[in-house]
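Of the protein chains in this complex, one is absent; all others appear in place.
Every chain is named by a letter (A, B and C) in the order it is written, and numbering of its residues begins at 1.
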Amino acid sequence: MTATVRVQREDFDLAAEVAALCRGRTDIGAVVTFSGLCRDEAGALAALELEHYPGMAETEISRICREAVARFGLQAATAIHRFGRIAPGENIVLVIAAAPHRQAAFDGANFIMDFLKTSAPFWKKEHRADGSAGEWVSAKDADDAARQQW
Amino acid sequence: MTATVRVQREDFDLAAEVAALCRGRTDIGAVVTFSGLCRDEAGALAALELEHYPGMAETEISRICREAVARFGLQAATAIHRFGRIAPGENIVLVIAAAPHRQAAFDGANFIMDFLKTSAPFWKKEHRADGSAGEWVSAKDADDAARQQW
Amino acid sequence: MSTVNLVYFSWVRERIGKGEETLELPADVVTIADLLAHLKSLGEEYEAAFEHERVIRAAINQEHVEHGEPIAGAREIAFFPPMTGG
Partner (left out) sequence: MSTVNLVYFSWVRERIGKGEETLELPADVVTIADLLAHLKSLGEEYEAAFEHERVIRAAINQEHVEHGEPIAGAREIAFFPPMTGG
């Protein structure tokens, strides 16, 4: 099993996930991790609410990871996506790609993120710091463009 | 200070470095880490000996990190390179790039690695598992090509 | 008539006012597009949810599909806006 996929409410532990993926192996040369965090530059955001489609979320992320493993010759891939209420500064998503050489690891992690953004069934709603009703975050054209490039 | 650079004999702690870089901030949206490991697929390698040019190594890596920060609008960058004897499965190098959005973080980490490979004064010598004299690792044309692309 | 489970997410769910329901579908509802047209005939909450039909994404049995996809054999059909995870 080369792909570890989890959809969970609780936070994840970057170091533990990397260690689990590398344990007992000496054939991995490069590990790239991507952590996506809840960001609030202007101080206007109280939290994001992450809604997801249970079942399909796991299935879709697994499919993306398997495709990345095959396409870039990854030795292992991990993707963990949180749901529920997430405050600024907290983790939302973790992707890890391991490969013999660095470019495959970079490309694998980048590919998984680009497809996860546009294909994994998650939706973000803002909770505003002033208590007013927040908006659903809009999908970005840039994300579709990023996916098209592969 | 947006760049943390260290050249050291001892191992590094991925999670501690990411935590240090993100601590107390809510403006970071994406953190990409690259870990380069000593790899031994065939079981022929006992260890790598990493030689470096003290002083210039730190200076050169700092220069590369500052350039990446400016070029990709990174919020922070970390680069730690080990020297001395490193066994298969052990860490050699860690690069971290933090940015508001994911592509800048990916590009920043990738850029730092490509330039570090070809510009930072480190050299690897093999110690072979059978005790015979190992070779100095040859520079790869692919690494020069990777750097040229930026 | 066939019976299908429908699930809604994000602002599609909010506008319709529920996250799931089970409906009997007339025989002339063949594709996802037919189903969207049928749902829009059921009330203004559905009209509001599917007002901009082209942005609505659909999944059959938890797999993404286009609007032209036949729904025959579907156990679960989902409608939702473009995704914003990651």
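Remarks
Just so we're on the same page, a residue touches a chain if its C-beta (ideal position, glycine included) is under 8 Å from a C-beta of that chain, and two chains touch if they have at least 3 such contacts.
All figures in this text were calculated on a predicted structure; none of them were measured in a lab.
For the chain that is not shown, the touched chains among those present are B, taking the whole complex. Touching the chain that is not shown, out of B:Arg25, B:Arg66 or B:Lys124: B:Lys124 (per the contact rule at the top).
Note on the undisplayed chain: of the listed residues B:Met56, B:Ala70 or B:Ala87, the one touching it is B:Met56.
Contact between chain B and the unshown chain involves residues 36, 50-53, 55-56, 59-60, 81, 92-93, 113, 116-125, 136-139.
Going forward, only the chains that are shown with their structure count from here on.
Rounded to whole angstrom units, the spacing between the C-alpha centres of chain B and chain C is 49. Between the Cα centres of chain A and chain B there is a gap of 23 Å. Averaging Cα coordinates per chain places chain A and chain C 27 Å apart. The residues of chain A that reach two or more other chains are 36, 113, listed in rising order.
Multi-chain contact residues of chain C (touching two or more other chains): 86.
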